[in-house]
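The other protein chains are all here in position, but one chain of the complex has been omitted.
To keep things simple, chains are lettered A, B and C as they appear, and every chain counts its residues starting from 1.
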Amino acid sequence: MNKYITEFIGTFFLVLTVGLTSGMNALAIGSALMVMIYAGGHISGAHYNPAVTLAVYIRKRISLGDALIYMGCQFAGGLIAALVVSLFMHLPEVADQSTMNTGKAIMAELFGTFALAYVVLNVATAKGNEGNSYFGLAIGFTVFAMASALGQFSGGAFNPAVAVGLIVMNIFEGIKIWIYLLGCFGGAAIAAVVFNLNNPAEKTPAPPEAMID
Amino acid sequence: MNKYITEFIGTFFLVLTVGLTSGMNALAIGSALMVMIYAGGHISGAHYNPAVTLAVYIRKRISLGDALIYMGCQFAGGLIAALVVSLFMHLPEVADQSTMNTGKAIMAELFGTFALAYVVLNVATAKGNEGNSYFGLAIGFTVFAMASALGQFSGGAFNPAVAVGLIVMNIFEGIKIWIYLLGCFGGAAIAAVVFNLNNPAEKTPAPPEAMID
Amino acid sequence: MNKYITEFIGTFFLVLTVGLTSGMNALAIGSALMVMIYAGGHISGAHYNPAVTLAVYIRKRISLGDALIYMGCQFAGGLIAALVVSLFMHLPEVADQSTMNTGKAIMAELFGTFALAYVVLNVATAKGNEGNSYFGLAIGFTVFAMASALGQFSGGAFNPAVAVGLIVMNIFEGIKIWIYLLGCFGGAAIAAVVFNLNNPAEKTPAPPEAMID
Partner (left out) sequence: MNKYITEFIGTFFLVLTVGLTSGMNALAIGSALMVMIYAGGHISGAHYNPAVTLAVYIRKRISLGDALIYMGCQFAGGLIAALVVSLFMHLPEVADQSTMNTGKAIMAELFGTFALAYVVLNVATAKGNEGNSYFGLAIGFTVFAMASALGQFSGGAFNPAVAVGLIVMNIFEGIKIWIYLLGCFGGAAIAAVVFNLNNPAEKTPAPPEAMID
């Protein structure tokens, strides 16, 4: 139960920061993710992102049951954060992403989430990186770097729970949700496949303590 | 005695930075907190914040007597820093927070201080995080992220000693002090309760060397 | 094979970030390098830069064969990134570096790449720094600091694969390539010589596990 609460809290503060700094403070958003990862990593692994959970599942470090509960908690955290943001701020009446190019947006989410999941799998689950102190810094600043480079094309979610939160806040259009589901889950899945191919030594079954279930 | 001096020095430089960069340099403020935490953590635990000390007390890692002395040193550090700021700068004649929405300000301080105390308890007191090198980075950048997201609603103290310092500098109104006391101590207390519930394995009595008394 | 793919991926995301944030976001570029170093360091050593590979070769931590393959993968990563950037953005019709002073540009690339290779050799290959958690932070933020100081004179590549990527994007002029080859490889070679002279205790043959081949 503790790990589920941890996923909820971490995703809540991530999406709260995204919503309240919507004027594009990518450094604050990356930092919010970083600090929540350092706080919750020892309890839940600190995914805070359904696409990351998918990647960890493909890499066989979380059971299917827990992966689904994690995703539920992450979407719930994003939704509740969106409601809290609406208490703080007037949100737009209607979302408007009409100037967004669909192809570029999908590519942006694909590349950004690939980078994010690739970094997560390497810094937080690979044997060669055990016991490091930089996992949160690396993951949080991946979001900062990718949002700085790719955010202009898609809004820079790289996380379906963030995308859903932004839809509830009328910042993203609901009808565009498929772009984020496709881009984020697709990018993360490709990263997991690349990681598995590129780290054959990691293919052995996880020791029980490395497995979330 | 050493730990009390350490709390004084750390809070002094935190509030000095808050006062002299009042034009909103959240990154400098978070960095000032980070560096003082790295400098003083090995001596006092580096709270520099009465709300954090309350959270550590609820989590049973500091004695009541020491908690009260810590808070005294922190308020003293904030006060002296405010006086030093007044030597450097012309301060406003009267504070004016008339445009601040009370409900939003309380919520902002509650959420921000909750996040701060939640991160502190996890990165600096949990067994699963022993010996890490990121505790200062995580705590300092929590203040940066929360100030970026929530500072617009309350001024972003997340720390009663900072709030008192800003009142002495005529940046916050004295009559609004209850907002910061309620928000900061409330948020920190909730974080400590959540931490205790969410970390049952940490409930065992602290080993003597982990206890401040 | 894994290390070659890692070099390709890391350089790809570095040059992608350079291209898409060309409006000078040195912090995002340094962060992109940092996160890719943390992700790939345990597999390939995370050079992502032919000049760094040259320095590591002079310092005798990579075989000649591997050094050449590394450089090939890095240039390929930079080229593919440039093509991807061209899918996202309208690139300039023709490059224009006519206001660039050649002497200053060479000096800027020399000093910047010297600093970069000097930091890499010390934090990532010296015995006195084994097992640290800061190698990625130090290397990534060297690029940030040097780009902030020297980027105004040369564009701030400090990396021949970045320079080639920027030439393909029509941001640098192809005819100026020699400036970057001379400045970057020259600066890195000098750094390696200085490192070897200044670290006599490191001169012993590398233990097999520290050698890339």
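General remarks:
Everything below uses one rule, namely that a contact is a pair of C-beta atoms (placed from the backbone, for glycine too) under 8 Å apart; a residue touches a chain by one contact, two chains touch by 3 or more.
Since this is a predicted model, take the numbers as computed values, not measurements.
Among B:T21, B:Q97 or B:Q152, only B:T21 touches the chain left out of the display.
Screening A:S133, A:Q152, A:N170 or A:N196 for touch with the missing chain picks out A:S133.
Take chain B: the residues that touch the chain left off the picture are 2, 5-6, 9, 13, 16-17, 20-21, 25, 27-29, 31-32, 34-36, 38-40, 42-43, 84, 87-88, 133-134, 136-137. Within chain C, the residues in touch with the undisplayed chain are 26-27, 104, 107-108, 111, 115, 118-119, 122-123, 126, 128-129, 132-135, 137-139, 141-142, 144-146, 148-150, 152-153, 194, 198-200.
Assume only the chains that are shown with their structure count from here on.
Taking the mean of the C-alpha atoms as each chain's centre, chain A and chain C sit 28 Å apart. For the pair chain B and chain C, the distance between C-alpha centroids works out to 40 Å.
Counting only residues that touch two or more partner chains, chain A has 27, 133-134, 137.
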